[in-house]
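Removed from the display is one protein chain of the complex; every other protein chain stays in position.
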Amino acid sequence: MLVHSRRTRRALQAAFLALFLPVFALPFLVVVTASLATRWSGVLPSGATLDHYRAVAHADALDALTTSVLTAVTASVLALVTGTWAALAARGSRLRRAIEVLFVLPVAVPSVVVGLSLLVAFSKPPFLLNGTSTIVVLAHAVLVTAFAHQSVTAALDRLDPAYEQAAASLGASPLRVLVRVKVPLLLPSLSAAAGLCFALSMGELSATMMLYPPDWVPLPVKVFAATDRGALFPGAALAVLLMATTLLVLLAVSRIRTKAAHR
Amino acid sequence: MSTGIRFDGVTVTYGRTTVLDSFDLTVEPGEVMALLGPSGSGKTTALRALAGFVEPAAGRVHIGDRDVTALPPHRRGVGMVVQQYALFPHMKVDANVAFGLKARKAPRAEITARVAEALEMTGMAAYAKRYPRELSGGQQQRVAIARALAIRPGVLLLDEPLSALDARLRSGMLAELARLHRELPDITMLYVTHDQVEALTLADRIAVMDSARLQDCGTPRDLYRRPRTEFTASFIGTANLLPVTVTADGVRLAGTALDVPAGGAAVGAPATLCVRPHLVGLGEGPNALRGTVAEVQWRGATHRLCVDVEGHRVTADLPELPAPPPAGAEVTLHFAAHDAVLLPAGTHG
Partner (left out) sequence: MAEPVAVPDAVRRRRFPARFLLLPPVAALGLVFLHPLALVLWQSVSPNGGGHSFAAYTDVFAQAAFRDALRNTVLIAVGATAGALVLGFFLALVIAFVPFPGGKAIGRFIDIFLSFPSFLITLALLFVYGSTGMANGLWTGATGAARGPFDFLHTPWGVLLAEITYFTPFVMRPLLGAFSQLETAQLDVAASLGARAPRIVRQVVLPEALPSLAAGGSLVLVMCLNEFGIVLFTGAKGVTTLPVLVHSKAILDGDYTGACVVAVVNIALSLALYGLYRTLTTRMEGDRRARA
């Protein structure tokens, strides 16, 4: 503990709340409240309404939600498979450092540029993907692979080598060690990584703005389109839809994780 | 300029748990007081209340003639040495030792002199320019002691200072601490430990703690010879604790009458008889206890006999026997009345 006088402690806590609440909690509160408000140009919103949700509850917005979820799930699976594979294969290899650098690179490159590069690369045969949903999914997969790879690598570093050594000394083949020992032990980290990938993909806007075809419009683009034409309140309702879906999936994943960890 | 310490009914609670219960203790100026007890007994809490890191729910804490209960730690002027050393890892040894002097804005020349003096005193002068991570555990603890001494505190608090060291280093450091106290007789020391050897070796007096309460307090010799509770008897040294009943002319262990003065205890009252194993003899004598040998342990210089007497296990530590009795043999043990202490029953923690 850093301060011992009760008065100083109270003062610091007050300063903390004065900074933390408006800066971090308020934005979400505001978006959620606005999505339920008729008008808001005072301290409090003017009236409660579900109109914005009714407005977004038609097929268009639900299509966007489905698009986002499908994109996020596919991209997460691709990223997890690639990232985990690379992390496992790089173990003990002399190329390990190089692989690690290669796989975190997408974090350092601006997402917009990742979008641009896919546009440049896949706009002409033999890979004509421009204007398809595939190119959006690919972009998302590239962007989240880094996170999947990083968390699996970190989990592998923490994994006690005694487990695999014990399994190997009992005569298990490397494949059996992988499937029966390593993957089950990595399950909590894998599910955490899956949750993170899903959440990041759900909110991805930068690369998507470069790539989305008219028939594959994810939710963040919809939110932007709404606010861009001045429809702030329906935009807020869409944003709440996005946050709620993300939270639900994160919650489900953390449930699975606690179960896996307590086994 | 000696400074004493006084705890006046200090109570500390965390939520609904009381971790220190109306604790009263006076430490004389220049005295070494050991707070001895198992973990969770409240001894560290008492030390932290004195240093100012926990706020008592009730009671006052005095250092010298100052009531420091409301003072923040940095104004209490106590030196502190903790188990994990807590040296600042990014500072060299001399900067660690100078930290307290700089915080007090001492003049630069004085800082240099006192740092040198403190390092000299702890035998660490040669290591002034090393980083803590380059030192062994024992050396780190010496630096921590030098750091605490550099501010010339009236009171030095030591919180399990030797428990992170291995056994051999520990006895060396114990002698070192005793020497430091001889050289600095004015410093009052409060020494928290769970190790009775440390307490017996170093302390002028020992305060025995258990279950958030002060159980017993006295000189090491006094506590060892004349413990006042079962807890003290079993925590300091080993003891045979036998349930007896007070009779008109002594006490009775089941069927065996023993000639032990019962003091003022009422006839028929239950009591606990405490005899140290090394004061129990083999063979006939006064206060004879007949029983069956359950176990014989050879311990080099001694033999330990575990004998079942009237359904109770009695341990005797005897000088090495040329022909120890085998397990199952019937033997007689005895002890002198003045080696036994009668304790109130049910005072175990």
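Letters A and B name the chains as they come in the text, with residue numbers starting at 1 for each one.
By definition in this document, a residue touches a chain if its C-beta (ideal position, glycine included) is under 8 Å from a C-beta of that chain, and two chains touch if they have at least 3 such contacts.
Keep in mind that this is a model prediction, so the values were computed, not measured.
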| item | value |
| --- | --- |
| Visible chains in contact with the missing one | A, B |
| Residue in contact with the excluded chain [from A:50, A:121 or A:179] | A:121 |
| Sole contact to the chain not displayed, among A:65, A:156, A:196 or A:217 | A:196 |
| Where the missing chain touches subunit A, by residue | 1-4, 8-9, 12-13, 15-16, 19-20, 23-28, 30-31, 34, 40-43, 82-83, 85-86, 88-90, 92-93, 95, 99, 101-114, 116-122, 138, 141-142, 145, 165, 168-169, 171, 173-174, 195-196, 199-200, 202-206, 209-210, 220, 223-224, 227-228, 232, 235-236, 239, 242-243, 246-247, 250 |
| Residues from subunit B at the interface with the omitted partner, ascending | 48, 51-53, 72-80, 82-84, 86-90, 99-100, 103-104, 133, 144, 147-148, 151, 157 |
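Criterion: only the chains that are shown with their structure count from here on.
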| item | value |
| --- | --- |
| Averaged-CA centre spacing for the pair subunit B and subunit A, given as whole angstrom | 56 |
| Residues on subunit A engaged by subunit B in the complex (per definition of touch) | 1, 4-6 |
| Footprint of subunit A on subunit B - complex, ascending | 52-53, 55, 72-73 |
